[in-house]
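In this view, the complex is presented without one of its protein chains, the others remaining in place.
Let's turn to chain A:
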Amino acid sequence: MTEALVEIDDLKVHFPIKSGLLFDRTVGYVYAVDGVSLTIKRGETYGLVGESGCGKSTLGRGLLRLVEPTSGGITFDGTDVRALKGEQMRQFRRRMQMVFQDPMSSLDPRQSVESLLVEGLKAHGLGASAGERLRSTLDSVGLPASALTKYPHEFSGGQRQRIGIARALVLGPDLIVADEPVSALDVSIQAQVVNLLGDLQDQLGLTYLVIAHDLAVIRHISDTIGVMYLGALVEEAEAGQLYERPLHPYTRALLSAVPIPDPQVEDRRERMLLAGDLPSPANPPSGCRFRTRCPWSQPRCAEERPALRVFDDSGQRVACHFAEEILSGSLLPHEVRPELVRPDADTAAGVEAELIPTRNDIPTP
């Protein structure tokens, strides 16, 4: 058992919805991340999956304090990150770096690769020894030293993502948060970047938090996987285990929705189609967040929000009241009742501006 590098305890990131002409009044909150606790062990890859709008990117940014969390604790290698102030925090960021999704918009088109990479070193007072460091970093991401004088537009998508990774690596961080590192890339290039991330981890002993919506990619690179739904973790397990035995109904649905490039499998496979769309995080359903789309939902699910609990000895954690019953088959799925979540009278009272519309489909017949 390796030690924990990052511990996140009940992290919440709420964004206020402001409204009003003269004075900004807060009329509600978007509960982007609502009580997530997880532990990332040193040297492992933690994968976060979920659909768009589930708060996985906000969690990654909240961890680096790129957005300020509303509450909760972040411990990084024994240091309480949330207690750090100004200059201390800035210095601390050297140890945790980020790789962004879109390599084109996250690299300044008017900066050469050298100046992109040196910027971070200078900010941390390491500018003096830059030359050697830049070359070895570029070498480790598979780019020639001649790339230093070029500009981002001269590179292909895959190479740009390598520059993004080099920029994160050059400071020698312990943790890299990679937000959708391959989703903007072509299929044949994805494999190159996935392999590169793996190689770098082996060489440098890095710890990754990889955020992605592609379950197949996440499964391939992660040691532990957390599944997020509407701001909360619904399930967490070792990668193989999660795919072997998904416990949460949402995880099951996600896994069954991923197309597999094999007609033999596609023709025979049973699909679990979820009804409707993700509810609005500004107005989440009461109790279990997933209950409006869950084929197994029970009255208890509306009243009590299930906590993420350890399921058995395997360490798999699940946030579902009925995980055992669903697994054993004693609780059978039913047709999901259509339900439209509309703003209540009490939240809507005295609000002039429009509320964020809740989108909630009625299941297809």
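Just a few scattered comments:
To be clear about the criterion, contacts are C-beta pairs under 8 Å (C-beta built on N, C-alpha and C of every residue); 3 or more make two chains touch, one makes a residue touch a chain; residues count from 1.
Here is the rule we use: contacts and distances are computed from a predicted model.
Set against the options "Sulfite reductase (NADPH) hemoprotein beta-component", "Cytochrome c-type biogenesis protein", "ABC transporter ATP-binding protein" or "Nickel-dependent hydrogenase large subunit", the UniProt name belonging to the omitted chain is "ABC transporter ATP-binding protein".
Interface note for the absent chain: among A:Ile17, A:Met104 or A:Val194, the touching residue is A:Val194. Although one chain is not drawn, the whole complex shows that of A:Leu84, A:Met104 or A:Ala239 it is A:Ala239 that touches it.
Where chain A meets the chain that is not shown, the touching residues are 51-52, 156-159, 186-192, 194-195, 198, 213, 215-217, 219-220, 239-240, 243, 253-267, 271, 273-274, 277-278, 338, 357, 359, 361-362, 364-365.
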